[in-house]
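Here we show just some of the chains, and they stay where they sit in the whole.
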Amino acid sequence: MRDIRLLTQTFFPGALIGPFTQANPGLGGVCTFVGEVRPDSEVEALELSHYEPLTLPGMHALADRAFDRFTLMGLLIVHRVGVLHPGEPIVCVSAAARHRRDAIDAVDFCMDHLKSAAWFWKREKRADGWHWIEPRSDDTRDLARW
Amino acid sequence: MVLLGKLADLAGTPTLTLAPPSSAPLDWDGVIAALPPALAAAAGDPRNRVAVNGALLADKADLQADAGDEIALLPPVSGG
C-alpha cells in the first residue's frame, strides 16, 4: 500500500497511521516518523512553498527508490505545504514491513532524502515580518550515510 | 517564468512573462538579459537550478525555451 500526498491543510498523523497499518495485513512492524514545526518564541508561522511539477513526482520517485532498496509492504509519505503554525505536523513518513530493520531503515532513508527529492522553500514569520530560511550543510552529511 | 523561494520576493511576483525571443529559442544568457537587474544578479547564483516545463536541466547552459514554455528558476532549498 503506497500513499504519497501533499496536503495544504493541517493533518492528524494518528488518523493516517491506523488505516495505513490496517491496509498492510501480514506486517511485522511499522515505523513512523512525524516532524512538527518546532515552537520557537520568535517564530509565529512557517510557510512552505514548492514547485508543483517537481514536488509530487519527486516524492513518488523517492518511494520507488525505497521500495527497490528495502523489503516493504507499504509506504506512506505525507508532507504539508502552505502556512503552518508551531506544533503542527509538517511531515509524516511511515513504512510497514515484515521485518523491523526494513521498516526503520526505510523511514530513515526517506527522511534523509525527502529534501533532495522534493524541494521546499521555507520562510518564517517573526515580529518584524517574513524571513527566508537558508540552506544548511547538515543535509549533505545525512545523505552521505546512504 | 516561475520564480521560487526568495527569488519570487525579489521579483515582487511568483511569475514573470518574458517577451518571446525574436528568432532562435531563448537560452540562459537570454533569460538573464531579460530580467530586471536586481533579479538578474540573484538569478546568476550558480546554486540555482532551472526546470523547463517541469523537467530539471542538468546544466543551465542546455536551456532552449520556445514561446509558451514554462521556465522555473529554483534557488537552493531551505535547511531544517
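Some points to look at:
The letters A and B name the chains in turn, as written, and every chain counts its residues from 1.
In the analysis below, a contact is a pair of C-beta atoms (placed from the backbone, for glycine too) under 8 Å apart; a residue touches a chain by one contact, two chains touch by 3 or more.
Quick caveat, the model's predicted, so the values are computed rather than measured.
Overall, this complex is built from protein chains in the amounts A x2, B x2.
Here is the rule we use: only the chains that are shown with their structure count from here on.
Across the complex, chain B meets chain A through its residues 2, 4-6, 8-9, 47, 51, 53-54, 56, 70, 72, 74-80.
Per the touch definition, chain A reaches chain B in the complex via residues 49-51, 53-54, 57, 115, 119-123, 132-139.
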